[in-house]
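Note sheet for the following structure.
Of the protein chains in this complex, one is absent; all others appear in place.
Chain lettering (A and B) follows the sequence in which the chains are written, and residue indices restart at 1 in each chain.
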Amino acid sequence: MGTMIAGKLLRLVPIVLLVSLGSFLLLELVPGDPALAVLGETATPERVAEVRAELGLDRPLAERYGEWLGGVVTGDFGRSVVPPVQDVSTMIAARLPVTLEIALLAMLMSLAMAVPFGLWTAHRAGAPLDTAVGGAAFAAISMPSFLSALVLVFFLIFNRGSVRLLVLVLGLALAAGVAVRAVRSARRDGGWERSHRLALVGAAVAAGVAVLLAVALPVFPRQGFVRITGGGLIENLRSAFLPALTLALVEGAVFLRVLRNDLVGTLQEDFVLAARAKGMSTPHVLVRDALRPSSFSLVTVAGVTLGRLLGGTVIVETVFRVPGMGSMLVDAIQTKDFPVVQASVLVLALLFVLINTAVDLSYAYLDPRIRRGGR
Amino acid sequence: MAGSGTAHLRDDDDVLLRVEDLVVEFPLSRGRKVHAVSGVSLDVRRGETLGVVGESGCGKSTTGRAILQLPPPTSGRVVLEGTDLTGLSGAALRAARDRLQIVLQDPISSLNPRRKVRDVVAEGLAIRGETDRARVRERVDEMLRAVGLDPDLVGDRRAHELSGGQCQRVCIARALVLEPQVLVCDEPVSALDVSVQAQILNLIEDMKARYGLTLVFITHDLAVVKNVSDRIAVMYLGKLCEVGPPDELFARPAHPYTRVLLSSIPELEGSELDVGAADAGELPSPLDPPSGCRFRTRCPRATDRCGAEEPQMRLVPGNGAAGASGHHVACHHPMTADAGPAGDGAELAETGAT
Partner (left out) sequence: MVDAEPLLDARDVEVAPPPAPDEATPAPAGWRRHRRAIAAAGLVGGAAVTWMGTTGAVDLPWPRAATVVVGVALLLAGIDSALKLWRGERVQTALWLSVAWLVIVGAAALLADVLPLAEAQDPSRTLTEPSLVRPDLFSEHPLGTDRQSLDILGGVVYGARVSLTVGLGAVAIGLVVGGFLGLLAGYYRGRVDAVIGLVTDALIAFPPLILLLALVSALEPSVRNVTIGLAVLSIPIYVRLARANTLRYAERDFVVMARALGGRDRRILFRELLPNVLPPLVSYGFVVVAVLVVAEASLSYLGLSVQRPNPTWGNLIAAGEDSFDRHPHLVFAPGIVLFLTVFALNRVGEAARVLWDPRARRADGGR
C-alpha cells in the first residue's frame, strides 16, 4: 500500500505542473495585446507599456513562467493590474475561507438530507415514497444551481409570509392525513400495533416541524456575507445558509441516488438477509449492517462532491454577492484582471486535485480488497 | 518430463510446419515475467493432425497463437514451407497469415457482436483486397453451406442471434474462406455443449478431408485428441513432455505426467476430464518455474538429477516398434515397458520411492 500511495503522489507532480502551466498560459490565449484588453482601446501608450511590464509581457515566455511558478511556490501571486491594486495573495487569503466554509456547509447539509432519505427509500424500494423522492432527486439534479438559488430567494425571501402559511397548511394537512389513516387501519385491524403507533408519532412530528417552521422561519439576507469575526456565529451561519442550501439541493440529490442504489444492492446481500433472519430490528440492520459497507462509496462521492462544490460556489457567490473565490474570479474575468484570474484558477484547481487524491487514497484505505492486497 | 530438445523433429520434405525452440514470455511489472512457453519444438506433416494436450495454463493455447504470430514469440522459429514467419513483418506477415488460420475456444467472443455473419466470413477476403462484391458473396455463401449453415437463414444475423455451435461454424467458415494450408484449432469444442461437440468435431474432420487441411488441434481433452490426431504432443508448464502416435502413447505412456493425465480419464470414454483432481500437487507458477524438469515438484519418480539437469527429448527406449513410430519423451526416468505396463498411481509412487 505504501508504494501505491507513493505512486499516486508521484503522479500528482506532472499533473500539478500541467495545471500550473495551463493557468499560466491563459494569458497567451488572449487575442491581441493583453495589456490593451486590460485597459481598453483608449489607453495612453505610457499606461499600456506600464501594464505590459506589470504582466511581464516584455520578457520571454519561459522566463516569465519560471518566475511566476517561483512566486507561486513562495505564496507570491503578484499584484492585480486593475485598481484597487493589491497583492493577489492577500485577496485570496481573505476570500478562500469564505468559499471553503460554504462548500463544507453545503456538504454537511447534503449529507444530512441524503442519508436519512437514502436509508428510508432503500428500505422501501419501489414504494410510492421511494418513487416520489427519486423523482424529486432527479428533478433537483436537472436544476441549474443559479436557478435553484433564485427560486429559493423568491420563496424564502420575497414571499416569506406566504411560504410560512403554505408550510403550516401543508404540514398540518399531511399530519392529519397520516393520523386519520393510522386510526382507520388500526380500527380495521382490530388493535393498535407498533406500525400504527409509529405513524401517529410521525404525524405529530410533522405537525410540530410545520408549526415550528411557520413560527420561527428565520429571515435570510438576500445578499452579502457576515464573517464570524464580524458578526458572530449566528449571523455568519444565517448569511451562509441560502448559498449552502442551494448547493446542497443538487449535491444532496446526487448523494441520495448513489446511496440508495448502493443500499438496495447491499440489502439483498446474504449477510444482511442473515442479520434479518437472526431477528435484528430494521433500524439495526439498516444502520449497522447495510450503511457501513455503503459508507465506502459515500466517502468517495463526498470527496468528488467537495471538489465539485468548489466550482459550484462561483454561481452561488455571484447570486448572493458573497465575497469568496468564485465571485472574485468572475469579477476579475469581467475586468480582465489577468493575474487574479490566473491565481484563482490555479488555487481552485490545486485544491480540487488535492481533494481528489485524498479521496483516491481513502478509497484505497477503506476498500478491504485493496488493503489486503497491499499488505 | 517437461524438457527441451529437438530430437523428436522429423527431417523429411513432407513437413509443412515446423516450430523450433519456441519461447513466449509476457513481461510483468518490476522485471518479472510469465514463462508461458519455454522452448517448445513441434512439426506437422502435410495432411497430418497434431494433437497438443495439457492441463489449462500449460501454455498450449499460447503456443497455438504464437504459431500465428499473435503475438510473435519472444524467440524461436516458426517455419511454414521453408519461410520463417518470425522474421516477417507488415505486409509479408499479413500475406503469410492467409495460409495459416486459427479457430478459437470461445466462438461468441470470437465474433464481433455488431457485425453480420456474411460480413464476418467475408472479412478475410476484404482484407486480402477482393473487391468483386458478387464473387465475394458467392464465395461466402458457398463457404457457409460447406460448414452446414443456410446462408439465407443466418447470413444477415449477428452473433447473439446464433447458438454456440452455429457461432463456431461461422468461425470455421471465416478461417477456411481464405483456403489456408494449416488450421490451428484452439480448444474448438470445449466451450460448447457436449451434444454439439461431436458435430463440430465431425465438421472439422470433414473440412480437413475436403480442403486437404493440416491441423494443429489443441485441447485439454484426451478423449477428443485420441480420436482426431495422427500424433500427440503432451505439454506441461510451457515445456514438451512426450511426443508420439496416439496408440503408442495411450498404451505405453513413457512420461510420468502422461501417466497421470491418462489415469485421470474416467472409465466412461468421452466424458469431461479433470486433470488436476487426480494429482496431489498444485500447478507451479509460470512466474517462477521449477529448475531442471518442470514436473519434478509433482513427480513421484523425481530424483536430485531432475532438479539439476533438464531432460532432453530422446527416443523412448524399448522395442524397435516404438522407435519406428517416433515415440519421444523428455524424462530422466521414463516409464519403459520393463518398468511394468499400465500400473496405477500407487504402484507408480512405490517405484519412484525405491
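FYI, a residue touches a chain if its C-beta (ideal position, glycine included) is under 8 Å from a C-beta of that chain, and two chains touch if they have at least 3 such contacts.
For clarity, every value in this text was computed on a predicted model and none was experimentally measured.
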Answer for the absent chain's shown contacts is A, B
Given B:G5, B:G76, B:G124 or B:P256, the correct residue touching the omitted chain is B:G124
Given A:G7, A:G40, A:P60 or A:P128, the correct residue touching the omitted chain is A:P128
Missing-chain contact among A:M4, A:I333 or A:A358 belongs to A:I333
Given A:R52, A:R95 or A:R257, the correct residue touching the omitted chain is A:R257
For chain B, residues touching the missing partner are 65, 68, 70, 94-95, 97-98, 101-102, 104-106, 109-115, 123-124, 127-128, 171, 174, 178
Even though one chain is not shown, chain A touches it at residues 11, 14-16, 18-19, 22-23, 26-27, 29-31, 124, 127-129, 132, 135, 138-139, 141-147, 150-151, 154, 158, 162, 178, 181-182, 185, 193-196, 198-199, 202-203, 257-258, 261, 276-282, 307-308, 310-312, 314-315, 318, 329-330, 332-334, 336, 338, 341, 345, 348-349, 352-353, 356
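What we mean here is this: only the chains that are shown with their structure count from here on.
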Distance in whole angstrom between the CA centres of chain A and chain B is 59
